[in-house]
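Can you read through this structure? Questions will come right after.
Only a single protein chain was left out; the remaining protein chains are all shown in position.
Presenting chain A:
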Amino acid sequence: MAGTIYEKYGGFKTVSRIVMAFYDKALDSDQIGDYFVDVDLSQLIDHQTKFISSLLGGPVSFSDDQLHRVHRQLEICHADFDEMVSLLAGTLVDHGMARDDVETVIGEIEARRKMIVSIGS
């Protein structure tokens, strides 16, 4: 895993901060905050930690199938997904990540749009 963004920015130490900040932003967002209302706190943190770690090339990987299974009941639309991407990008920038790397991460997450968005065209 040498050379991953995960390692470049200090591994879990940074990821944990990114996850916390992203989680706060997501909850405060009127667009997507409601998705998190009834979710168990520890489950959500667990999911976010693993998901963001995997996006950065850390020691977890989510299969497309897993992502699809978790999100298909939630009826997430493209606007929700766009909001999530923009919040995550903002959080990464806040934590000192270089533009190139942010773009790589966003590219990674965009590649999974189909697995997460379940309504709208």
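The rule we apply is simple: contacts are C-beta pairs under 8 Å (C-beta built on N, C-alpha and C of every residue); 3 or more make two chains touch, one makes a residue touch a chain; residues count from 1.
Heads up, the rule we're going with is that contacts and distances are computed from a predicted model.
Within the choices "Dihydroxyacetone kinase-like protein", "Cation/acetate symporter", "sn-glycerol-3-phosphate-binding periplasmic protein UgpB" or "Adenylate cyclase", the name that UniProt assigns to the complex's undisplayed chain is "Adenylate cyclase". Only one of A:Gly10, A:Pro59, A:Gly96 or A:Gly120 touches the absent chain when the whole complex is considered: A:Pro59. The missing chain lies against chain A, touching residues 12, 16, 19-20, 23, 27, 33-34, 36-37, 41-42, 45-46, 49-50, 53, 58-60.
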